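With one protein chain withheld, the remaining protein chains of the complex are depicted in position.
Take a look at chain A:
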Amino acid sequence: MPYFGSEDVVKELKKALCNPHIQADRLRYRNVIQRVIRLPGVQEYIQQPILSGLRDKASYVRRVAVLGCAKMHNLHGDSEVDGALVHELYSLLRDQDPIVVVNCLRSLEEILKHEGGVVINKPIAHHLLNRFGCLIPNEEELFDILNLLDSFLKSSSPGVVIGATKLFLILAKKFPHVQTDVLVRVKGPLLAACSSESRELCFVALCHVRQILHSLPGHFSSHYKKFFCSYWEPHYIKLQKVEVLCELVNDENVQQVLEELRGYCTDVSVDFAQASIFAIGNIARTYTDQCVQILTELLGLRQEHITTVVVQTFRDLVWLCPQCTEAVCQALPGCEENIQDNEGRQALIWILGNHEEGIPNAPYVLEDFAENAKSETFPAVKMELLTALLRLFLSRPAECQDMLGRLLYYCIEEEKDMAVRDRGLFYYRLLLLGIDDVKRILCSPKSDPSLGLLEDQPERPVNSWASDFNTLVPVYGKAHWATIFKHQGTDHCGPELPHTNFSYARQLISEENKERVQELPDSEALMLIPNCQFTAEYFEKTWLSLEVAHQQILPWQGEVHPDTLQMALQVVNIQTIAMSRVGAQPWKAYLSAQDATGCLFLTELLLEPGNSKMQISVKQSETRTEILSRFISVLETVIGTIGDMKS
């Protein structure tokens, strides 16, 4: 191994580099240059042989010499860039041998990394694109380039297909329909990779499927069966598949997906079983009834690792989907016997405290917990217990007073954990203020959780991840990647690498900022005021007095859920004045909004019989087209989101 330069090796290498015979013998020359990686003291010997190698007749010598330039540059440390050499390399981009060309690009990228890497101007780009095989018929047309690259989407190599996809996504930044089209075409190869024999490829492909699903939730819905797990698959693949199943569920496949997931819940592997239960809990946010039924059945198994996770998903569910509270409350009795772990008991106590109205024996279950408080080792459970008992005390004082008193006494006098003790003291002092104050504080209106449903599915445009596509980011997951990147940022131990990462990132950021800076000043931002209140009469009068400023038809499927729609519109500060009842045909709604300058937007939504199109008509109190189009795009987004959620 010559890389850890013993003296002899250096000497031998120097000799070889100076030897005209070796320079003349191509194979030997090649071997020598290949071996130069990190050897102090060979710099002055290497330059001349490499420069002559660049002009050699044999392509395999040029290949080595071109990469040799990068080696030479790195050997010099970060000395300045040799202009003549760079020029020479640029000219070699027109070499006949494809590997020489590719090596040239890599070499230039390394040598010029402090200046942002290799610069590709139009002639070079055309030349390189032509090397892909065909000619560009017209000048600088995006679609010509895309057509040129089209054949790569059909390649049998997943690396080439995905690489081409990424290039498409980035080139077609401004054409979302082209991006969607490309993602449709890459569906086949991606699905094939997902069922590939190579587990590693399969895993990476699954990560990318999830990435695509974030922007196009329905993209793989009809192929849901491809993501069913088989028994012999490794864990990490099963977990990815379960995540994918969760994300692609829709009205048509929900039954089958749930049935499959239910099978996983009794898997021998505890981790996998629990992950599957959590997955069902996730789906329950949309398809509550079916999921709650399955989860309830699972409680019947009376197995600790299952019961605890089911109770945890129940806790999240009653919070997010209050309509399922009754069913959950009926399922709960008896399961306290099968919960041993910390998280599960916390969840159970929380439900008991918050929904005691549905669980008649709640005080007695909590009493057991309170009596065992002394032997309880987890502070978090004790705190949860304190809160739950206090809540319960407010609604059923007779049954709980004694118990609460004992628990408070224990927490204040005997408890060693400061947080628990402080919580106990706090509640005690609160109680001293009188029961009304306690009620005011503990039972004040909660934030509306159903809004979370909307926030959970933010529209993530393809462009937000296009640059991460086919990199390690989706494979690690965005969150994990962020921690890695931070780590790399604080640590400068790597000799060269963080720099490249930084310059790359900086470049990206600055470009994005530039765009934003350019966009903002020449256009007015739309600022809708929250809580602008109109009476129905005022609305009607204004509506009749104005002309329709914009009319548009949006795709829509199925019935409207007025509550969801109203909620969603409220989020963006559009108020609903009136709405038809569910199922009315035609279905209509009237909306109003006002921006900061006082301009009014009055809107009519009209859902034709057949429920396939939503017609929106907008009237505006002042004629300002710019701001009107912004308002309409907001409206479109909301209606699009609601429509997507349903389909």
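To be clear about the criterion, a contact is a pair of C-beta atoms (placed from the backbone, for glycine too) under 8 Å apart; a residue touches a chain by one contact, two chains touch by 3 or more; residues count from 1.
FYI, contacts and distances are computed from a predicted model.
The unshown chain of the complex is recorded in UniProt as "AP-4 complex subunit mu-1", chosen from "Acyl carrier protein", "Origin recognition complex subunit 4", "Ubiquilin-4" or "AP-4 complex subunit mu-1". Contact with the chain not shown here comes from a single listed residue; of A:48, A:147 or A:266, that residue is A:266.
From the set A:188, A:218 or A:586, the residue in touch with the chain omitted from the display is A:188, counting the whole complex. In the complete assembly, the contact with the undisplayed chain comes from A:200, out of A:200, A:413 or A:537.
Screening A:250, A:307, A:325 or A:470 for touch with the missing chain picks out A:470. Considering A:225, A:486 or A:541, the position touching the chain not shown turns out to be A:225 (whole complex). Check A:67, A:149, A:462 or A:642 against the missing chain and you find that the one touching it is A:67. Residue-level contact of chain A with the missing chain is found at 1, 3-4, 34, 37-38, 60, 63-64, 67, 70-71, 99, 102-103, 106, 154-159, 162-163, 188-189, 192-193, 195, 197-201, 203-205, 225-226, 228, 230-233, 235-236, 239-240, 256, 263, 266-269, 271-272, 275, 297-298, 300-303, 470-473, 475-476, 484, 488, 491, 493-498, 500-501.
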